[in-house]
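Take this structure, written in C-alpha cells, and hold onto it; I'll ask about it next.
With one protein chain removed, the remaining protein chains of the complex are shown where they sit.
Letters A and B name the chains as they come in the text, with residue numbers starting at 1 for each one.
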Amino acid sequence: MHVIVVGCGRVGSEVALSLASTEHDVIVIDRRAEAFRRLGDDFKGATMVGVGFDRDVLTEAGITPTCAVAAVTSGDNSNILIARVARETFGVEHVVARIYDPRRASIYERLGIATVASVAWTSARVLRHLLASETTHDWIDPTAKFTMVERRVPAGSAGMSVASLESASTGRVALFGRFGESSIPSPATLLQEDDVLHVIIPADGETVLDAALKLPEGAR
Amino acid sequence: MVFRRRKQSDDLTVATVCEPLATLISDTQARQRVCVCGKVTRMTARPTAGQPALAVSISDDTGTVTAVWTGRRAIGGITLGRRIAIDGVPVMRGDHLEFTNPGYTLLPR
Partner (left out) sequence: MKVIIAGAGSVGRYMAGQLQDSGHQVTLIDNDPAIVTQGRATRTPVGVTWCLGDACEVATLTGVGAADADVVAAVTGDDEDNLVVSLLSKQEFAVPRVVARVNNPKNEWMFTDMWGVDVSVSTPHLLTGLVEEAVTVGSFVRLLSLEGGKARLAEVTLASGSPAIAKELTELGLPRESTVVAVLRDGHVVVPRGDTVLHEGDEVLVLVAGGVEDDVRRALVG
C-alpha cells in the first residue's frame, strides 16, 4: 500500500521509518525540508516539501483512493484539513488525524474522520488505524489466555448489537468510544460506523472477532 | 451522546440506549441544541462544488427535519425506515430545520 504521511515531527518520522521497513511504500510531506533530517540517511521512502492539504501536492505524492494518509502535523487544524481533503476530494478510506485538543476530536469524529488523541499517541496506534493489518494489544492477561484489542467498527457492521458481537466472538466489549466520548456499552447498544471498541477476547480469538465484525480477511 | 447514562453502581456508568431524551420535532427551535428521534423517510445525495454530501430526512409524528453529512456518500446503518436519534444545533432552512454533521444514534427497530 502507498502511504502518505503528512508532518515529519517525532511521530510522523517514527511512522514513516516503521513503514519504510515493510512492504508498503511511504512518502513523507512536510512544509520544511529540515524536518526530514529526523528520517536519517538510510530512509528508504520518499519525501516531498509542500502543504499537505494542497490538492496538487497530494496528487504529486501519488494519492489514490486505495492509499492511506496520516495527518500528523503539529497543528490540529492542518490535520483536519488534510484528513478531509484526503477523504472527501480523493476518496481515501484509510485516513487518520492526530488531534491535540480532545474537545475538538468529538466534532471531527462526527465528520467521519478517525482521530487519535495526542495523549494516547503512539506510532503503533497510527499504523494500526492506517493499515488495519497491524494489531495492537491494549492488554494481555497474566495467564496469557485473554487479550484486549482495539477495533474500529466498519460501516458494514453498523446496527449490530453489542450482545450479538459478543456472542459471535465469544468476547466482551469492555469499552466503546463514539464521537470522541467513551462509555461502557450495554448489551442492547447498537454499533455504529467508526465506533472504537476495546474488546476482551481469548488470546487466539482475533480472527473470530474480525469475522464477527465483518472486517475483511487480512485487512483487519 | 444521545442516550441517558444510568448508574449501575457508584462507580460504574452504563449507557442505556433505549431511553433517549428526545424533543418532539414540532417543539424544536433553530439554534438550540436538541435531540430528536424519528424514522429516516428520505435520503438524497447532495453534492456541492464537486464534494459529496448526504441529506437525510427524519420524521416523527409531529414533523420532519433534515440532517446533512458533508463529505459522505453513505453512513453505515442509515437506511430508509431506520429509527435514529440525532443531536446537534439546527439552522432554519426555508420551512424546516437542518442539522449539519450531527451526532447520531441508531435505534432498535
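Criterion: a residue touches a chain if its C-beta (ideal position, glycine included) is under 8 Å from a C-beta of that chain, and two chains touch if they have at least 3 such contacts.
For clarity, every value in this text was computed on a predicted model and none was experimentally measured.
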item: Sole residue of A:1, A:49, A:107 or A:211 that reaches the chain not shown, by the stated touch rule; value: A:107
item: Identified contact with the non-displayed chain, of A:19, A:81 or A:148; value: A:81
item: Chain not shown, touching residues in subunit A; value: 53-55, 75-78, 80-81, 84-85, 88, 101, 103-104, 107
item: Positions on subunit B where the hidden chain makes contact; value: 30-31, 48-49, 51, 53, 70-71, 88-91, 100-101
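To be clear about the criterion, only the chains that are shown with their structure count from here on.
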item: Approximate Å spacing (C-alpha centroids) for the pair subunit A, subunit B; value: 26
item: Partner subunit A, residues of subunit B touching it in the complex; value: 1, 5, 12-18, 50-52, 69-72, 74-78, 82, 101-108
item: Residue ranges of subunit A touching subunit B (in the complex, touch as defined); value: 84, 87-89, 107, 110-112, 153-159, 161, 178-179, 181, 183-186, 188-190, 192-193
